[in-house]
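With one protein chain withheld, the remaining protein chains of the complex are depicted in position.
And now, chain A:
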């Protein structure tokens, strides 16, 4: 039975061998060129751009912002002869603000 099967398969093998020969005449298309992937190359550029943007935004927040109206600063300054006097200043921006009662924390 096995021998019979093998003999029958020979016929099929011959059939497929003829088919392979027929296919030898076929024009096989060229293997397509793999498109270069720019994605990986863009990763370091993306990181650098994000860092630059971050630094830019950080610097922007540290800039002095103008006040919505001019400010009058009245300070009490003690002179060399222990004489106290008022100093009046006008400013349109302020980068440091100190509470008028802050001195109470240090001076008694």
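As a convention for this text, a residue touches a chain if its C-beta (ideal position, glycine included) is under 8 Å from a C-beta of that chain, and two chains touch if they have at least 3 such contacts; residues count from 1.
As a working rule, contacts and distances are computed from a predicted model.
Among the names given as "RNA polymerase sigma factor", "Branched-chain amino acid ABC transporter permease", "Thiamine biosynthesis protein ThiS" or "Chemotaxis protein CheC", UniProt records the absent chain under the name "RNA polymerase sigma factor". For chain A, the residues touching the chain absent from view are 8-9, 11-13, 15-16, 18-20, 22-23, 26, 28-29, 31-32, 34-35, 37.
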